[in-house]
Structures are given as structure tokens and as C-alpha cells.
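Got a structure here, written out as C-alpha cells. Questions coming.
What you see is the complex with one protein chain gone and the rest in place.
After this line comes subunit A, so read on.
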Amino acid sequence: MNAHLLPTGSAYFITKETDAPERHTLSVLVDNEPGLLARVVGLFSARGFNIESLTVSETEHDKGLSRITVVVVATPKVLVQIKLQLERLVPVHKVHDLTAEGASLERELALIKVGGSGEHRAETLRLADAFRANIVDATTESFVFEVTGKPSKIDSFISLMVPLGLIEVVRTGVAAISRGPEGM
């Protein structure tokens, strides 16, 4: 749903958005306080913005600050609104659009459970090695791999595991940071 066209369910905005949606990663510096995450998530749902991935954790305990990494898919116009609306929240310090502001790094961790026996097990291990996946649990009928990397790398590892007996996957969501000496 396009938030710009339907800000409050009103059909008044009948102009068609012509720009194509883009995937952007935002880094949000916030006061770590109760209800903060609900505030951010509530803003996205109230204004019809879509969240692709969301990662939250306290990063500076002394200052009581957390960093939220949120991946969104939206048109350029809506992206600006998302940033500005986030900045309106009282506990939000800064919002950086890492995708728009130059080079950045994205990493994600996944735990992937794969079943199988015989030939399949050997192939599974060869591929895991190629993806530098660690074996964190093993039984005679299964492995649990820990993979870190770009989301696209995890996507391809998972798709390779499907025919080999993929059982289930958990992913942390994206953590992202800008390249170079500058901090947020």
C-alpha cells in the first residue's frame, strides 16, 4: 500500500505515484525507553509504511541509547515522509538513510536447520563450507548452521538448502552501519 496516496484511508489522493519503490535501509538512533519500539512500529502501521526488516538493540548503555535498523521499500517521496515522521517522535535523536547517504555495510545472522542423510549430508556440508556457515548443532539426521553476511548471501544459501532438506530458518534482520570514519 502506498502511504502517500492513502495517508488516513482517505481516497482523496487520486494522483498516481509514478516513481518506482526502492529498498532503503534506515538507521535510527533513539532513547532506549519503554514503549519506544511500539511507537516506531505504530507509526509505520498508522501511516501505511511497510517494514521489510527491523532490528533493535541497546547500543550505548551509559547514554541509554538504542539503534534501530529498519529496511523499507517505498517510493522516494514516501521515504522522505518516513524519515521526517520518525524524526517527529520525541525520543528519536537521528534518522539516517544509509542507502541514500553513501556506502554502507549490511549484515544479518541466520540459524538454518537442515535435515537429511547419506549423499545429501555430504553435499550440505560442502555448500556450508563454501558459505562459511558454522555448524552449531548436529545430529545423525540434521544440522543447524549459523550463517552471517549480506541478506542476499543468506537468501542464496537458504535457496540451496531447500532441495537438500531445509527444515526451518530464523533470521535476525539486518544490522547496518555506514562505511568510513564518520559516526552517526
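Note that contacts are C-beta pairs under 8 Å (C-beta built on N, C-alpha and C of every residue); 3 or more make two chains touch, one makes a residue touch a chain; residues count from 1.
What we mean here is this: contacts and distances are computed from a predicted model.
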| item | value |
| --- | --- |
| Absent chain [UniProt protein name; select from "Acetolactate synthase", "Ferrous iron transport protein B", "Heme exporter protein C" or "ABC-2 family transporter"] | "Acetolactate synthase" |
| Contact with the hidden chain (one of A:Val80, A:Leu111, A:Ile167 or A:Met184) | A:Val80 |
| Full-complex contact with the absent chain, from A:Ala46, A:Ala122, A:Ile135 or A:Val170 | A:Ala46 |
| Sites on subunit A contacted by the missing partner chain, in the whole complex | 7, 10-15, 31, 33-35, 38-39, 42-43, 46, 77, 80-81, 84-85, 87-94 |
